[in-house]
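Sharing a structure with you now.
Only one protein chain is missing from this complex, and each of the others stays in its spot.
Should a chain be cited, it is by its letter among A, B and C, assigned in written order, with residues numbered from 1 in that chain.
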Amino acid sequence: MRTAVVQFPGSNCDEDAVKAVVSVMGASAELVWHTTADLSAYDLIVIPGGFSYGDYLRSGAIARFSPVMAAVSAAAARGQYVLGICNGFQILTEAGLLPGALRRNESLQYRCELVDLKVENANTAFSRDYVAGETVRIPIAHGDGNYYVDEAQLAGMEARRQIVFRYASEYNPNGSVADIAGVVNESGNVLGMMPHPERAVHALLGSADGARVFSSILTSWRDAHEHVNA
Amino acid sequence: MKYKASIYVTLKGSVLDPQGSAVSKALHALQYEAVDDVRVGKYIEVRLRAASDADAGQQVERMCEQLLTNPVIETYSYTLEATA
Amino acid sequence: MKYKASIYVTLKGSVLDPQGSAVSKALHALQYEAVDDVRVGKYIEVRLRAASDADAGQQVERMCEQLLTNPVIETYSYTLEATA
Partner (left out) sequence: MNTSTLDPSAREVRERGIYRQFGLTDAEYARIVELQGREPNYVETGIFSVMWSEHCSYKSSRRLLRRFPTSGPMVLQGPGENAGIVDIGDGLAVAFKIESHNHPTAIEPFQGAATGVGGIIRDVFTMGARPIALLNSLRFGPLDDAHNRYLFGHSVAGIGGYGNCIGIPTVGGEVVFDERYTHNPLVNAMCVGLMRHDQIARGAASGVGNPVLVVGARTGRDGIHGATFASAQDPGAKERSAVQVGDPFMEKLLMEACLELIATGEVVGIQDMGAAGLTSSSAEMASRAGSGITLDMARVPCRETGMTPYEIMLSESQERMLVVMKRGQEHVADAIFDKWGLEATVVGHVTDDGLLRIVEGERVAAEIPVTALVDEAPVLERPSQRPDYLDALKEAPGDHFAPRSRAELEADVLALLARPTIASKEWVYRQYDSMVRTETFVRPGSDAAVVGVPGTKRALAMTTDGNGRQVYLDPYAGGALAVAEAARNLVCSGAEPLAVTDCLNYGNPEKPETYYLFERSVDGMSDACRALGTPVISGNVSLYNETGGQDIYPTPVIGMVGLIAQHEHITTSAFAVASHQVLMLGRVDAPLQDGLGGSEYLAMKAPDEALSWRLPAFDLTLERAVQSACLDAIRAGLVQAAHDVSDGGLITALCEAAIAGGRGLAIDLDVALGQALGSESSRPDGSGANTRGQDLITRLLFAESPSRILLAVADADVEAVRAIAAKHKVPMVTLGQVLAESDFTVQLHGHVALSLKVDTMETAWRGAISEWMR
């Protein structure tokens, strides 16, 4: 399985994503610069966290016009896995690959802490190694994580089971609509989440609960592959 | 011709504006009791060259829709001023 | 009387505006070659009650100086509109 981690000017969780992929999936991961125009060689594309273009104007607004984003859209259309974490999630919504938008946190403050997440849908390619309804601890670190969709759209997303993670234990750290922490696109191959699974991959980091996002992807990829090979 | 476009970007009416509420609260705490409501948005000043007023307006609208605003949550308005 | 004050806060001319430069660069990358300069600031809409235009203006200026801007790095201007 081949993974690309996209680097925009201002990305800062790129190396962390590589480390997590390597340690959890036992596979290699390559950093690709935002000028890359072709991502067809990869099975998984990670859009990492950070402050692409300083998050100036709006988080993700400028990055979505980077040359690499056309390649990301093409990859998503082809069914390759795309995982957007934090700033990556913001970029994917700006690019229209995921519904909704991320606003300033309701507290108007940046928040970095371990939070409890409820796994809402354990049937996606990104969450199959979790148990539906279980609570996991994964850190957040963002100033603009306040997810917004209007009511009609929310109803549709709920019906299509596009909500993968919600903030649990009655603590919503940013004001997100319906406590949404992570969503998947309609075809199920693009996930965006504000919490950082790559920061929770071994006990020394305070939690290993994020590892299963990566292991889920690996399992999904293997399944698909065995299918092809069979 | 040269123009100055003044662009005002605000959250849509239906979208909660926590920054506006915070400023409003702070103003009340400072005894500005006559303040009823505050909304906070962005003010973007773009200086550009254009063939005509219409051309300038078109350019500004295009850049607003493409980059300067996120239509999911924001709206905008602008004024245009010929500067030379 | 009721008023709507539209307040534009920008960084002083000599002060670095990293956000403005980033937006300007992004517009150039999107082929808006006619853009010469961009500055990004805040737009604050305050609805308030006041006895007169002059009173409203005074209130707005006071709140700008006290809370809404830091005169060390920012300047502001505003327009006032009677709404009722």
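Methods note: contacts are C-beta pairs under 8 Å (C-beta built on N, C-alpha and C of every residue); 3 or more make two chains touch, one makes a residue touch a chain.
In this text, all values refer to a predicted model and were calculated from it rather than measured experimentally.
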Partner chains on view for the chain not depicted: A, C
Identified contact with the non-displayed chain, of C:Val9, C:Ala22 or C:Leu80: C:Ala22
Residues of chain A (touch criterion as defined above) contacting the omitted chain: 9-10, 12-13, 15-16, 19-20, 49-51, 53-56, 109-113, 139, 141, 143, 196, 198-199, 201, 204-206
Interface with the unshown chain - residue positions in chain C: 11, 14-18, 22, 70, 72-73
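By our rule, only the chains that are shown with their structure count from here on.
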Chain A-chain B separation of Cα centroids, rounded to whole Å: 31
Gap in Å, rounded to a whole number, between the CA centres of chain C and chain A: 36
Centre-of-Cα separation between chain C and chain B, whole angstrom: 9
Junction residues of chain A - those touching two or more other chains: 57, 61-62, 65
Where chain C touches two or more other chains, by residue: 23, 26, 30, 40
Contact set on chain C toward chain A in their complex: 18-19, 22-23, 26, 29-30, 40
Chain C-facing residues of chain B, complex: 2, 6, 8-10, 20, 23, 26-27, 30, 32, 34-50, 59, 63, 66-68
Residue ranges of chain A touching chain B (in the complex, touch as defined): 57-58, 61-62, 65, 93-94, 100-101, 103-108, 148-150, 175
